[in-house]
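Here you go, one structure.
What you see is the complex with one protein chain gone and the rest in place.
To keep things simple, chains are lettered A and B as they appear, and every chain counts its residues starting from 1.
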Amino acid sequence: MLGQGARLYWAIQWRRNEGLGALFLVLAVFAATYAALFPGILAVGAMAKFVQGWFPTAMVAAAETIVMLTGGIDLSVGPMVSLGSVVAASTMQGPLGVFGGVLALLALGTGVGAIVGGFVAIGRYPAIIVTLALSFVLRGVALLIMPRPGGFVPPSLSEFLAGSHPTAALLLVLLVTLWKLYQATPLGIGLIAVGDNAEGAYRSGVNVSTVRMSAYIISANLQAFTGLYVAAQTGSGDPLIGEPLTLAAIAAAVLGGVGFLGGQGAMRGALAGSLLMSILINVMFFMGLPLVAQYVVQGLIIVATVALPLIRGSLRRAS
Amino acid sequence: MGVRQTILEARSVSKAFFGNPVLREVSIELVAGRIHALLGENGAGKSTLINLLSGTLRPDSGRILVDGRPIASLTPQEAHQLGIAVVQQELSLAPHLSIAENIGLGAYPRRGGVVDYGRLAAAVAEIGKELELVESPDTPVGRLPLGRRQIVEIAKALSIKPRVLILDEPTSSLAAPDVAILMKLVRRLRDRGIAILYISHRLNEILDFCEYVTVLKDGSVTADRPLAGLDPDGLIRLMVGRDPRNLFPPYASHASGARVLEAKGFRAGGAVDVDFELYRGEILGIGGLVGHGQEDFMMGLYGAIRAETEQFRVFANGAAVRSVPFANVADANAAGLAYVPADRRKEGLLLPHSINFNLLLPLFASHSAERRRGAQETAITERLAQRLNIRGDRRRPTQALSGGNQQKVALSKWLALEPSVLLLNDPTRGVDVETKREIYLALRAMAAEGKAVILLSSDTPELVHLCDRVMVFNKGRVAATLPHAEASEEAIVAAAMGVRKAPTLQGEAV
Partner (left out) sequence: MNAVLRLQRFAAAYSRSLVAFAIVAMLWIAASLLIGGFGAYAHLRYIVELAAVIGLVGIGQTIAVIGGGIDLSVSAVITVTAIILPLVSFDADATGLGAIALSLLAAAGIGAVNGLGIGYLGLPPLIMTLAMATILQGLLILIAGGSAISVTNASLDWLGSTHVLTISVSILLWAIVAAVCLFWLHGTRSGSLIFAIGANPVVSRLSGVPIRRLTLVTYVISGFCAGLAGLLLLSMNGQGYVGIGDPYLLSSIAAVVLGGTSILGGQGSYLGTIAGAVLLVTMTALITVVNASEGWRSVILGCLILAMLPLSGRDQSR
């Protein structure tokens, strides 16, 4: 027997699935097809590898979603991941080892998030231009720290994060749990309130700046730790490795039903979107298509998912 | 009641926007257990005063006091903590959040940092019962019709257990049963000792259940007294500062027999099955409660939203020149239609741009394949400014103008195209009395020139005193078309409420 509060909570959660049915269905069909074509994927080891391939996209999709829910956007995701990988690979050589690296990444994520948040939440400058400019700053800093791939991530860490263990899957479960928890706090609900009706939220006593600021800081931290994960996968830092992730993050979020105007969408949609893209790219890879074809596909996915409802809307008005 | 206990007070506060004073030395006292009416025309400064009392804006001078204690700079959050709740006209709800999450927003019950859904559900259930909120608390607010959202908004204000409740036109979008629930509730809250500030345009409501009134006119307090001994005419005199009848020019019809527009079975957005015709020199009024399809009718006619008809005719010099509705605004402009929106700040004017550029915009848009010529443009803007008496430097950005002057620019910019049909959406909303009079005279003059005017107005006296005919909408349909002689305020309101008045009812029943 559920209490009154739990009933309310789960009813609200269930409502957030609205509009995502089609996506979940497509995802199920794709996953089933993929498993039918490559039955090997169902083995534990192969599955772990698959999740590891998906993990960075899922992380940045989550990072992008948090910001987009407040009505913002982040165009510096890719360079931030690169910088994270570079920072991870250059600090873990230091005396504090892995611990020092994690501290450095926390500082990086919080610092960069606070800078973007300062401009967007307090200065109220448009997020597009702030994050675009910032993307160049971050790329530059990454290149200054490490002009070419290098550095060092302890093999034990690589093995732990991206080896034969299902660590990535567990981390995803942790991510979802923490997100659920955050969304149950006033700040977390504030994300949607601010994205929906910032003026109204302000009048209701929501501290709009704090909500936005926390969103950017959390987002930047997720991106920085995606950098660590990517570095662990390759065993070294790379100042350009994150580049494709900016668009992948936006594509996954948009595919998952997260709106550009804020307030609309749910994390589960963005994660499903990133999973769908991950499967698509895997299939393309097995079909022998060059890796760069994924750019084309991602671009088309974005345009198609944003354009389709608009076209449908104008057709409905026409009929 | 025992001792008079002032909870919230503004002491000679002033506020100006872009150099235009909106409030001048205004004082008001909200007392526990009293329903206090705040009256004033649109643009008199009521909203600004509310914003000052609730911490959304800060006064330029003067002080806000709570329990007799001055508050240095009130923020909405502090106001909440002090128990000041506001129900604004413009809703503060988040459509993607549930009813429960909206009600608790800004003051969630918490347990260990996380929202306590149990207590939230209990609180929502309690307020919901009081307000007869039947919808499930997990329903996203975006799913509710406007009137029900208003009830959620009120529930949200009550959830902080306020000591002061400010209601800004809470009934404007409510249906009769919801109004009754609200009235009952407000009385109950008063009896509990809550100070209530009530803003409404419905004078009967105010006379019915308020005890005290403060009247604002052009940013100053003109009356601050108990309501006892006042009748509706007395209230209007306090608001307008003159007899309501003097506001309007004497009625004279310029309507001719020549049709300019005609439609049968016209539908656009929320407007359905509208049959109408419009004549040269006629002022056709559009009335009804807010949101019954009037605006959609105008927008559809103007080509701004999609419209369909069984039959449609546009006439020029007596001959039909068009038989389908306009597909876009440019089409409508080319055929001589012009539209002045109600919300001039968002839809009528390019605020950062100069008066000159705003005046030239429709001309540029409809004749865009030309180069600009300074002398010609100066001559045009000078002429347009003269027609509606727009004074001062025309290179000023329009955001620096008063509401009245902005409206004059939004209207006169169309005169460059010499339109034959003018669609006006509530042209005197938030406009001072002098400008109102100027606008009324301008409308008369345009009708006398042979232009046809469609005047949508939320201010029923305008429909009564200015229009040759009034079409009253109810639920998207024309409930009645009243000729000038029969268009009394009572008849218009009755038709708008869907009350059948046999002799004047025309067309299909609702």
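As a convention for this text, a residue touches a chain if its C-beta (ideal position, glycine included) is under 8 Å from a C-beta of that chain, and two chains touch if they have at least 3 such contacts.
Predicted model, so just to flag it, every value in this text is computed and none were measured.
Although it is not drawn here, the omitted chain touches the following shown chains in the complete assembly: A, B. Remark: the omitted chain is touched by one listed residue; of B:V329, B:A385 or B:I454 this is B:V329. Only one residue from A:S135, A:T167, A:T226 or A:Q264 touches the chain missing from this view: A:S135.
When the full complex is taken into account, the listed residue touching the unshown chain is A:G123, out of A:G21, A:P95 or A:G123.
Listed by residue number, the positions of subunit A touching the unshown chain are 73, 75, 119, 123-126, 128-130, 132-144, 147, 198-199, 202, 208, 247, 250, 254, 260, 290, 292-300, 302-303, 306-307, 310-311, 314. By the touch rule set out above, subunit B reaches the unshown chain at residues 302, 304, 329-330, 332-333, 339, 341, 346-353, 357, 360-362, 364-372, 413.
In this text, only the chains that are shown with their structure count from here on.
The mean-CA centres of subunit A and subunit B are about 43 angstrom from one another, to the nearest whole unit. Residues 3-9, 11-12, 14-15, 18, 181, 184-186, 189-190, 192-193, 195-197, 199-207, 263-264, 317-318 of subunit A are the ones that touch subunit B when the two sit in their complex. The part of subunit B that touches subunit A in the complex is made up of residues 54, 56, 76-77, 79-80, 86, 88, 90-98, 100-101, 105-108, 110, 113-122, 124-125, 136-140, 156, 306.
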